[in-house]
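Only one protein chain is missing from this complex, and each of the others stays in its spot.
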Amino acid sequence: MGRFEASPVSVRRTVHERSSGVRIPAPDERGGSSSWRIGGLAGEGIDTAGDLLAKAHVRAGRHVWVTRHFPSRIRGGLTTCTVRVAGHPVAAPSGVVDVLVALHADGADPVKQSLRPGGILLYDESAVTPPDGPTDHEWVALDATGMAKALGEPRARNTIMLGASARILGLDMTVLEDVVVERFGKKRDEGRLSEVAEKNLAALKEGFDGVADVSPPPRPLPPETPRQGDLFLSANEAFAYGALVAGCRFYAGYPITPATTIMEYLAATLPRFGGVCLQVEDEIAAANMAIGAGFTGARAMTATSGPGLSLMAEAMGLAGSTETPVVIVDCMRPGPSTGMPTKTGQEDLSFLLHGGHGEVPHVVLAVEDLASAFTTAIDAFNLAEHYQCAVYVALDLALSMGKGDTPPFDVDGVVLDRGKRFARVGATEGAGAPETGEGYARYRETADAIPLRAVPGDVGGRHYANSTEHDERGYTTEVPATRVAMVDRRNRKLGDIDTLHQGLIFEGDKDAPLGIIAFGSPVPVIREALALARPQGVAGELCVMRRLLPLPRAELDAFFDRHERVLVVEGNSTAQLLSHLRAHCPEAHRAESLLKYDGDPFRVDEVLAAVMRPSEVTA
Amino acid sequence: MGRFEASPVSVRRTVHERSSGVRIPAPDERGGSSSWRIGGLAGEGIDTAGDLLAKAHVRAGRHVWVTRHFPSRIRGGLTTCTVRVAGHPVAAPSGVVDVLVALHADGADPVKQSLRPGGILLYDESAVTPPDGPTDHEWVALDATGMAKALGEPRARNTIMLGASARILGLDMTVLEDVVVERFGKKRDEGRLSEVAEKNLAALKEGFDGVADVSPPPRPLPPETPRQGDLFLSANEAFAYGALVAGCRFYAGYPITPATTIMEYLAATLPRFGGVCLQVEDEIAAANMAIGAGFTGARAMTATSGPGLSLMAEAMGLAGSTETPVVIVDCMRPGPSTGMPTKTGQEDLSFLLHGGHGEVPHVVLAVEDLASAFTTAIDAFNLAEHYQCAVYVALDLALSMGKGDTPPFDVDGVVLDRGKRFARVGATEGAGAPETGEGYARYRETADAIPLRAVPGDVGGRHYANSTEHDERGYTTEVPATRVAMVDRRNRKLGDIDTLHQGLIFEGDKDAPLGIIAFGSPVPVIREALALARPQGVAGELCVMRRLLPLPRAELDAFFDRHERVLVVEGNSTAQLLSHLRAHCPEAHRAESLLKYDGDPFRVDEVLAAVMRPSEVTA
Amino acid sequence: MTDGHRLPTETGRAFADFKDKAPNWCPGCGDFGVLGAMQRAAAELDLDPDRTVLVTGIGCSGNVTAFFRTYGFHGVHGRALPAATGIKLADPALTVLVAGGDGDGFGIGLGHLVHAARRNLDVTYIVMDNQTYGLTKGQVSPTSAQGFVTKTTPDGSPDAPVDALALSLIAGATYLGVGFSGDIKRLTELIKGAVRHEGFSLVQTMSPCVTFNKTNTFSWYKDRLVDLEAEGHDPTDRAAALHQVTRTDGRIPHGLIFRTERPPLHRAVGVLGGREAAPATEDLEFTLRSRAADLKALRDRFA
Partner (left out) sequence: MTDGHRLPTETGRAFADFKDKAPNWCPGCGDFGVLGAMQRAAAELDLDPDRTVLVTGIGCSGNVTAFFRTYGFHGVHGRALPAATGIKLADPALTVLVAGGDGDGFGIGLGHLVHAARRNLDVTYIVMDNQTYGLTKGQVSPTSAQGFVTKTTPDGSPDAPVDALALSLIAGATYLGVGFSGDIKRLTELIKGAVRHEGFSLVQTMSPCVTFNKTNTFSWYKDRLVDLEAEGHDPTDRAAALHQVTRTDGRIPHGLIFRTERPPLHRAVGVLGGREAAPATEDLEFTLRSRAADLKALRDRFA
């Protein structure tokens, strides 16, 4: 037995073990959703094609989830983009593909690309040679290379394939034309199109005309339920946008996959709101800069992934000791060390919980879908300023780089909590006379343990923020009683967080024997698995952890109490979330664990296999 | 409720809470030991005086424990040095002082300096003015300043006080003269003394003659049981010496209290054994250098304290991913952030256990006294090479800077385990033909999951150590099955550590209702508390944790099984050790917690108060 | 300045207005002189303590934050410049001073120094160079001479010292001076010039450690310092400055070495979106409501 030291009463299961022999169908196979995948080399417009198709679906009133798969190198490796479309909200890949488009031979392996038996393989005949003899799949050839050349736009192979896909899928061409035009040129009604837009429109049509109708279509398209203004974006974009709305005005960062798109979004937008976005020399600098900015009263943030987070360990303590608000986002990818930069995982949890050296009160939040990415950004900045501490937000690559649809974010409903500010509160809270500053003490005890915060420029709020242990005015101290009082106050100040922030979201059937606990990208997968399990007679309640620290203890205990069987699902090999729960909730020792750590996101069928006990599957 | 989220069944107690009213006597007050303290400004020879007195005691066959107390600034703050002497091994301060020597007014506060009622306060009358009227203590004046001036050696005030102390304590002057001569000049029988030695001998005598005999003496000296070659040193020195013996040949480090003395010892000794000791630009460099050296086959180490450890978080993963042996020592001091550089604590435990981002199999050992400092150094290097991973060793300032006596280390008994080496094993283990190298794969699966290690220079052992996830030859991979196999092998390789390393030491009464679990500097304090509790009818068993990761699960479960009441003692505010135990042992949820985090080491009376339930104390 | 609490305070401050806790350095430590010069400079410049931040790293020198009466930020070892970068950019109206030791600035923090200089970050960085690690009790430092013997270099330091002056000049510092704790008057002038200068200014100050460095003492420095003014050095001449910082005669140039004009980071295009000096405590609630339309337009880009 290695590091995973499960209690004897519990069950540990990974999705990597040999299956029990029971075949769990992928969700698409049950209908209601369908998946299309395009594969080729990076630089062949794979992502663009995927985005355009997905956007067309969203405009038409369907739900989508787009996943990208690419190697950690720039060119030459196979890249795929998969668009899953459904009649209900989805944020998880299906695991099985109905239509596969291959721009390159490497993308034309139906087994590797999970093309279902009977699925359609649309390929560029200049790049791919179909196998001799009969196969399980329907191979559809198109001379995309030749057509693109003839159009004078050799890079339009992807658009040609998109047109052909529209026909095969039975998709309305006008919506697709709209998104192509938006992407490559002016809006249709805004006058003349750019040349490249014209060519891509032509390419779209060539592709459409180049293949025959498929009837019946590979899988009927889900119904259209048009909604107004639905967005199509990644969780990184949703979070970065939320940060901007929340009033983030300082960002310092260092590029790292999959966090970089947060910086890219803020670089383009922050200056328009008087904010600063800076790419700096390393993550140590980034974190210390964000803390410096937070010290002045600005809402400040940095985002990174595992290796950068490790470099921020010392800054974690600095924010804790100086009680400076700061938001630090960790877009997780698998480790250890450089690990798998273009894959997903949830391996940084323990590190986020336990931080650097010493004891640092802080908050750890998690995002599980696009809507929560936006609201969590607001929450993160509010909690950071309210509690005067660092707030960590965990995302993972599946969310950071996956894209989907979500209803428009409610900007008007956003409420800001700037915390206890000297400038506003003035002489209250036993702070003395703010005019002279003699009476003010930055770290003085208060009823709720949260001190009164002044920032440079506050007349009379002058003080000393100190990384060394200090007295209530910030001066270095070694007096044992002062030290104990400081530690106790810092430990105590997050005590009422449950009243300010809803750490757990409960979904589903409270009375069912089964309860599932998870955070992050596995959540939408579990949602779907539970929806599929219900018609088969297995119900369950899902506990979504939006806050991992401080742990919402009481609610968790109640959750354990009401469920006979509890399953903890997480993307790592040592059951970090389960260990965290076990350290605090004795009942967690009887929970089961479902783990995945191969770099890919959980699949619905994998969760379903764990949800349904073998006896229930055959039932 | 703050971050400490105790399970409802358990009891959390800190030594900082108001006492129950029951007075627990300090150990010296029960006889068998006695404490002497000298206080003055840094630079007045405080530590030298303490060391000399302690060494004289050790030579005479008594046991000592020397603790230093000093502020984190260089001059001007009060420094004290306390020598506790006993007839049995001790490694803990008493908390109460019998004789106090004051070279400066700040050191002459009997209450602050814990001088017991009736204790003797010996003071330099040029520096200290005794209070008017009667006091609880016996004030003894000496004109140390005048005498030192007269001797032409104004810095010899400390030695004068030492002579006077010898008389007051009833100490044999010849041993003291010996150690003074060794310290300041030639050995007695090696001919002429240096001038400064002569002067200090004279100072010693002046001091001795300057005070009267105290009878009865403040507390009778413990009996002498002369032992051959007993050492007097700090745990840092014992560890550094152990590292040298273990074959450490590379050290890179950056100064930080209280780790620096390890580097200082190795700087003076390593080059004599062909080794390298380098002070470098920062802890990031230090850790990466040590890993680089470990990669070549050298036994390599670095030592630091909390802030430096945080900076090494990324390197933790590098050692894990490349499976490179390295020893990293953390001499703990309180945090968060810069914290309290000259105080003690055990707050880095969680960080040591959970490391940086991602999942990194590693070992965490702890030192609890001088003997274990030496053996743990040997163990650390052996385990690092055996398991090809990073081994962390936790010390804390109380051990790093405290000094005591210990029997001579057994150099002849040291056994080295260099692990599975390609150069020795050659073509076995399915490694193929080492001559060509084509068959060798550095990270290939083996029966015990430990791969065969080649180092540069091994002909045919050429390979690629890679921080990115890799296949068995080290090449970057994103193949899910390969990834899972690598993770599983790394997680599995430490599985048999219980057969190689004794992680827990059990002491005391297995049948007693009480069991205590601890690691590090609290251990000797608990030992003493248990010895004092026994005559009062309270017995207990102590479980000393020498290894904190991988957790010796089975033995811990058995320990919980055999004790009705289990107390976990640790030097932090959030019960990190208890949380760790709870995450793995369900029974740990009923354990009680005793915490201290004011920067000072645990005292025997504090532990005793928790060991003895109030009912038992009055009984 | 949207918040009313930023009221003007009285001006005409004196030296004593910048005194805080009494320093606890060793008697005779060079840092006393540096603190004195900082306080004199602050008084003569009439800095507003409520609008000035002193940012420090860890070291004896770094403890200066507690002795100098302005807002203070005592960060972690070697990271004073990054913290100062965040402070200055978040609220460019603040006067930001940075201080620390040779280990803090030229050892662990060296990378940040070069990057801050090339950005021309508008702060005044005062390094108290004692050629040793004072607070940790006298180990070798990046500016210690090769061969310097300490407990961690018993056979003498194997490393050539970091050439902080030349590196800073090359890195892009736009104001470069060398001061000496034994000449408070000149040091005061150098600091005043540095604070007035808009851009990255380094005042590298010889500040002997009387406890742990028995080599580089006050008199050692006195013997080696050359008065740049007396030498007729022109601080606006880059070539002359380069010549000064690469002297091979064993002398240390004393005074203002270099000064040039270059837009500081907070005035660079894109960095502050054209805002001159947005206060850090901007009323975000107000912005959120008044610019809701802009925010929604950005949101709808995703539709």
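Chains: A, B and C, in written order; residue numbering restarts at 1 for each.
Throughout what follows, contacts are C-beta pairs under 8 Å (C-beta built on N, C-alpha and C of every residue); 3 or more make two chains touch, one makes a residue touch a chain.
Note that the structure is a prediction, hence the values are computed from the model and not measured.
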| item | value |
| --- | --- |
| Displayed chains contacting the withheld chain | A, B, C |
| Residue touching the undisplayed chain, where the options are B:V128, B:L169, B:A235 or B:A252 | B:A252 |
| Sole residue of A:S35, A:S94 or A:T257 that reaches the chain not shown, by the stated touch rule | A:T257 |
| Which of B:E237, B:E264, B:D379 or B:E528 contacts the chain that the document leaves out | B:E237 |
| Of B:H463, B:R492, B:R553 or B:H580, the one touching the omitted chain in the full complex | B:H463 |
| Those residues of chain B which, in the complete complex, touch the missing chain | 229-233, 237, 241, 244-247, 249-250, 252, 269-276, 278, 280-282, 284-300, 314-315, 317-318, 322, 408-409, 411-412, 414, 416, 418, 421-423, 437, 455-468, 474-476 |
| Missing-partner contacts on chain A, residue numbers | 43, 71-77, 253-257, 260, 263-264, 267-268, 271, 277-279, 281-282, 307, 337-338 |
| Those residues of chain C which, in the complete complex, touch the missing chain | 108-111, 114-115, 118-120, 142, 153-156, 158-163, 166-167, 170-172, 242, 246, 262, 265, 268-271 |
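Just so we're on the same page, only the chains that are shown with their structure count from here on.
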| item | value |
| --- | --- |
| Mean-CA-position distance for chain B and chain A (Å) | 43 |
| Whole-Å separation of chain centres (CA-atom averages), chain B against chain C | 38 |
| Chain centre separation in whole Å, for chain C relative to chain A (CA means) | 40 |
| Chain B residues counted as touching two or more neighbouring chains | 72, 307, 337-338 |
| Shared-contact residues (touching 2 or more other chains) in chain C | 58, 63, 74, 76 |
